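Incomplete set of chains, arranged as in the complex.
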Amino acid sequence: DFLGALSEVKAAFGVSDQDLNQCMPFGIIGFSPYINEIMKMGKALTQQVKTTETEKLVSVLLHGPPGSGKTALAAALALNTEFPFIKMLSPEAMVGMSEPARIQYIDNAFRDVYKSPLSVLVVDNIERIINYVPIGPRFSNDILQLLLVNLTRKPPHDRRLLIISTTSDYRLLEQMNALPCFTKEIAVPNLSDLSEFYNVMDESNFLNDAEREKIINTLQHDNPQGRFNLSVKKALGHLD
Amino acid sequence: DFLGALSEVKAAFGVSDQDLNQCMPFGIIGFSPYINEIMKMGKALTQQVKTTETEKLVSVLLHGPPGSGKTALAAALALNTEFPFIKMLSPEAMVGMSEPARIQYIDNAFRDVYKSPLSVLVVDNIERIINYVPIGPRFSNDILQLLLVNLTRKPPHDRRLLIISTTSDYRLLEQMNALPCFTKEIAVPNLSDLSEFYNVMDESNFLNDAEREKIINTLQHDNPQGRFNLSVKKALGHLD
């Protein structure tokens, strides 16, 4: 049957739900109302891809500081679509590959994605995929160009595709004239006050009141009057 | 017979009318008088190519902001010529090709074009065809040089050619001394006021009055006093 065939495709080339869940070991904690808003935006985009007659490609860019939760959110958004085929392009999967091997790999990913009528593609950490380093600056222009074209290329007849990209370097994409390639941009912020930090601790259930107080004292001591600005990653690190 | 032979050539190497129509799923909406003027300029150029005794090559550059409709207009202009052979060079068709493969491909396109007595060649998104990125800046100089020479090279005896190029980066072509390669430049503007936006909505027939009002409110809210400046692409995106 059709659904069976689909899940075979997924098994063969896609990323498993388990792999995606590994990107968010704590699930998604709605530590601020904005996190929930992001999830809602994901729903709307999912709907748009599924129902529109004209825009069969929707492409989102999640951008924010290191460790702010971009990859976790991208994985959650991808899983929430419940689309039959999910694929992920990540620097970890391409580590140590030569440039031509990477190009082949990315090319194949898009081919796979176009095989399913309804797919999600996560392109995680664009600056690392293109081997970007600010000194120089250097990066693989061939990989960048491959991405730029594929991010805007209309899927073949009867195919619909949601692309979710992440980056820690918004200004880089701006300088590269890459922003017009995205239909939508979503900022992913750091924790911006103590109450958000409490929320993370409450929902992750790791600390008792004493430990909590100790950590908060440390944080306040580190940053007496400065603006509270902590990545979820660091916050969760403190929990251990 | 001759016409039959021509259409065979087209079938074998050219781009089909269907492919070109895919570049303008909504047709061409004359949302401003200027759009119609562009179509008229196309007619005049077509006439010039067909009748002149001396200028057997005419080369136009459509330039404008991302999503302003350059590719759609280029396709429409090409189709309107009703020339027997139409060819299109686009980044999508060359995606993932190595530089030598691209050079071969472009070289073949010009060879094909010279086989027909009367042809149109669309060169879409020049900056992407040459793998341009502003950081560096980097691009394939070999592909650029190939284009620069071919854009001004006289067609062989008894051949006439209209070249329609597009770019989102006019200043780049200026800096590259590429502007003198074009016989004519045509600017493609964004929607510049609400009435143009209404026109798009009216002609595309997607929205009822309530939806229309909602979108316009959003737009005004986004841009309270600022100048109205929206690409057709974004406008049509809002329709969904």
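Labels for the chains are A and B, by order of writing; each one numbers its residues from 1.
Going forward, a contact is a pair of C-beta atoms (placed from the backbone, for glycine too) under 8 Å apart; a residue touches a chain by one contact, two chains touch by 3 or more.
Small disclaimer: the values here were computed from a predicted structure and weren't measured.
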* Asked: Once every copy is counted, not just the 2 shown, what does the total come to?
  -> 6
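Here, only the chains that are shown with their structure count from here on.
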* Note the rotational component of the Cα superposition from chain A to chain B, reported as an angle of 0 to 180 degrees in steps of 5. => 60
* Structure fact -> Whole-angstrom distance, CA centroid of chain A to CA centroid of chain B, is 33
* Can you check the complex and tell me which residues of chain A touch chain B? => 48, 51-55, 103, 107, 137, 139, 141-142, 144-146, 148-150, 153-154, 172, 175-177, 180, 183
* Across the complex, what residues on chain B touch chain A? -> 22, 25-26, 66-67, 91-92, 95-96, 128, 131, 133-136, 138, 168-169, 236-237, 239-240
